[in-house]
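In this view, the complex is presented without one of its protein chains, the others remaining in place.
Residue numbering begins at 1 within each chain, and the chains themselves are lettered A, B and C in the order written.
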Amino acid sequence: MSMPDGNARVITFAQAINEALAEEMRRDERVFIIGEDVAEAGTPFKVLSGLVQEFGRDRVIDSPISEPGITGLSVGAAMTGMRPVVDIMFGDFITLTMDQIVNQAAKIHYMSGGKLKVPMVLRTTLGATRRSAAQHSQSLHAWLSHVPGLKVVVPSTPYDAKGLMKTAIRDDNPVAFFEDKLMFQDKGPVPEGEYTIPFGVADIKREGTDITLVATSSMVQVALKAAEMLAETGISAEVVDPRTTFPLDKERLIKSAIKTSRAIIIDEGYERYGVTAELASVIADGAFYYLDAPVKRMGAMDVPVPFSPVLEDLTVPTPETVTHMAKMLCGKL
Amino acid sequence: MSMPDGNARVITFAQAINEALAEEMRRDERVFIIGEDVAEAGTPFKVLSGLVQEFGRDRVIDSPISEPGITGLSVGAAMTGMRPVVDIMFGDFITLTMDQIVNQAAKIHYMSGGKLKVPMVLRTTLGATRRSAAQHSQSLHAWLSHVPGLKVVVPSTPYDAKGLMKTAIRDDNPVAFFEDKLMFQDKGPVPEGEYTIPFGVADIKREGTDITLVATSSMVQVALKAAEMLAETGISAEVVDPRTTFPLDKERLIKSAIKTSRAIIIDEGYERYGVTAELASVIADGAFYYLDAPVKRMGAMDVPVPFSPVLEDLTVPTPETVTHMAKMLCGKL
Amino acid sequence: MTSKIDPSNPHFTGVDREQWIHIYQQMLRIRLFEDTANELYRSAKMPGLTHMYSGQEAVAVGVCEALRPDDYITSTHRGHGHCLAKGAKPNIMFAELLGKAAGYCRGKGGSMHIADMDSGNLGANAIVGGSAGIATGAAMSAKMRGSSQIAACFFGEGALGQGLLYEVMNMAQLWQLPVLYVCENNLYNEYTHYSETTAGDLLKRPQAFGIHGEEVDGQDVRFVYTTALRLVEQVRTSQSPAFLQCNTYRFHGHHVGDIDRTYYRSKEEEAQWRTNRDPLTILSEWMMAQEIVDQALLADIGHEIEGETEAAVQFGLNAPYPDVSEVNQHVYA
Partner (left out) sequence: MTSKIDPSNPHFTGVDREQWIHIYQQMLRIRLFEDTANELYRSAKMPGLTHMYSGQEAVAVGVCEALRPDDYITSTHRGHGHCLAKGAKPNIMFAELLGKAAGYCRGKGGSMHIADMDSGNLGANAIVGGSAGIATGAAMSAKMRGSSQIAACFFGEGALGQGLLYEVMNMAQLWQLPVLYVCENNLYNEYTHYSETTAGDLLKRPQAFGIHGEEVDGQDVRFVYTTALRLVEQVRTSQSPAFLQCNTYRFHGHHVGDIDRTYYRSKEEEAQWRTNRDPLTILSEWMMAQEIVDQALLADIGHEIEGETEAAVQFGLNAPYPDVSEVNQHVYA
């Protein structure tokens, strides 16, 4: 379990992202931020507050409402010596950027036979239950995880967010970085000093022996709460956080499932053809001879996210639904 | 195994699509086609040849090179009483249409509480090995399969193509219809008369007892050839074609895997986070207690599609690689 | 009392007294609706956020009064004004804002997705510029069906950043589609002044495609209405697009939670607009001067609409939430 040292400060997820960006912008003048309302407004979520004051409007650039355009500009800037961080306010808007990200950014290195590279970060959000309805609530990280040439980061704690963001900015490839909107105010220990977290290393967020809960981003806290509830009924759950969906730490996922013999995958993207499918099939394959029950998937319900709170809350896995599923798998229902 | 009657004509896949469109346009004057070079040119693949002559330029509409725009127009036309078929020349260009398809077309029915509907078909292509390189060779059907509100069709024979296209046009929902570019000249029996094929019904393309090959679109012929090769080594392979990735005929897939106790999923999309993941995890879950081996996945290699023939041919499953995998699973290697 | 419209002003002749009063009522209806919605937010009764239309009433009402009931509109995230102006009922709208089953979208859409086919409203849209294709497609559909309907597409000046708009304006002009683009320039894209996001002269953008464009004082409904009457007539009879830029101002924040605004606009600027440029005041003062109304009548109208609004919000508050079983209904038609 990777952890900050004992006397680390406690800061929010948003502050951790902000700090990572500030540190990297201080370290490397090629890094700049571009997006809608990123400067004085510091984004609608206030994640970037203060950066324009330190780095100026030439490095924290307010753009028109042109997601395809700013993504395209970032690709061109990245190819020619800069290291842009492009801010796409809501994950739902990556729909507008898919050509530039998928056909351009992701492929240029390969198509050029390794000659050109596109070191850029696409920061965006995921997660529902904010009463924002169907066009502001999607978790579309499965799409980008599908695409060779991209790396995809789904941090779940302030500590991970900072270390992974720094790694993302230093990576020479296009990296999509998904932040859960509802996690921005969550607090956690984050050391002041410099650290990075490598991609492709899953983190055991809680150790256990009876069942593996593989959870991503927003669902890690759900899994941890479920693990607590399960502990009360005598089930010891291990919570594994892949932290990056690509590169994916298959080995650690499989190892945990082999140890516990049962696994549930929990992710906030739509369930069908989503992240849970990949992770479940990786485990079902790799741990085939050790599993005592089928690997179960818990994604977001396969419906456009409804506005009404009474409906929206039904669409996302909760500690209760995870606990229920885990008990069922362990034969304790 | 659904089949045309004995004395059906033999026509090409392209002709089957053309005939389906012509029949539906005759039957329902609300149906029209919009796309780049769809009229006199009949598309670069000549699939629509002759339609403009019969239906005129008001119903077979040559558009500017504006994929987002024509998709958006189609959504609006569909909401207000028309039934557009929008032609997106290469599947790679759906990247440009994702906002209109995913945030608009797919969600309007739900967001309006069931009041509005969007009966449109998005025709596009998939498939590599045409020496068209990374931006003209992708099979991105996994993305749309991920999205609630959309249906996704991946026909593998002229017979299926015609019947499924007619169903797609009559469906009151947005339907994405993926045609393999290399299959357009493939021939097969297609009855002259009117028929439709329901969505969500997998077709057993070949019966077998030892292993299930679930294959989609371009990969069905690959699986059938593999099945022939396997037959020679005494392995009886069943080839199951889901025909639509959503709705997905989970039951038939699982039933076949239970019967044979082994399954391989073959699809031309990128392997990771792709269609093979969903299908494999559906089977691994549903047939858990009957499987003698892990479900294996064979998607396209996780690389941008290379131009050079010597490289490109390595990226797609072939009868040989499928046969090899099947033998391994059956313990005959 | 006969109409006292200044006969020397060609703009306002031919509009009778009742019509001006009706226009005033509609604008007031919007103002009170928004004040009430704001109150719902402040008292934590409304889920999520909402974007208020206060200050811009003359645009929605001036344009929609010029439309036929069966003409189409598409709207934006700041959509309550358009909905009401086109004929939606406040009580059903409040129900929607509150996520209730009696709402226009059964509570599934919320503030940003109100659609009402009965009044020709194809929906608010939470994607900036996202409805430009829908409106243009509805106009195409109307033309194809020979219905003589037109479509009015409302969007903020921020939507000029979205490429989709240019794609569909090109097609609207090419194919002579009966669509009226209504650009509401309220000076801000969220927290950024439009001059920082928009190069050149706005009206030149439609004109670049050969589309007729005009600019009007969006605070003075007399100008908006009479200009819209003329343009709507022109669009309908000539079957060609037009573009109307309305210069206006939003009195509140970008959304109800945007309270501290001084970092992007001054309190003086706000006061100036509220005091001198309130569309309700401009109209009511003119109507008084013209003796179309007197203080007593204005007071009566005020009380009537206050009462109606109060009843409407009570209807919304008292209405039941949708049944949980609705969560996966209306995904498919």
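Here is the rule we use: a contact is a pair of C-beta atoms (placed from the backbone, for glycine too) under 8 Å apart; a residue touches a chain by one contact, two chains touch by 3 or more.
This structure is a prediction, so every number in the text was calculated from the model and none was measured.
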Chains in view touching the one left out: A, B, C
Sole residue of A:110, A:195 or A:290 that reaches the chain not shown, by the stated touch rule: A:110
Touching the absent chain when the full complex is considered, from C:210, C:257 or C:320: C:210
Residue, one of A:32, A:159, A:288 or A:307, that touches the chain absent here: A:32
Of C:34, C:57, C:116 or C:167, the residue in touch with the unshown chain: C:167
Residues in subunit A touching the chain absent from view: 32, 58, 63-64, 66, 68-82, 84, 99-100, 103-104, 108-117, 119, 148-149, 151, 172-173
Residues of subunit C in contact with the chain not shown: 160-167, 169-171, 173-174, 196-201, 204-205, 207-211
Contact footprint on subunit B, counting only the chain that is left out: 36-37, 39-41, 44, 62-66, 68-69, 92-93, 96, 130-136, 301-304, 306-311, 314-315
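Everything below uses one rule, namely that only the chains that are shown with their structure count from here on.
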Most distant chain from subunit A, judged by the mean position of its C-alpha atoms: C
Approximate Å spacing (C-alpha centroids) for the pair subunit B, subunit C: 42
Distance between chain centroids, defined by C-alpha means - subunit A, subunit B (Å): 30
Length of the line joining the C-alpha centres of subunit A and subunit C, rounded to whole Å: 37
Residues within subunit B bordering two or more other chains: 99, 103, 110-111, 148-149
Of all residues in subunit C, the ones touching two or more other chains: 105-109, 113, 125, 127, 130, 163, 331
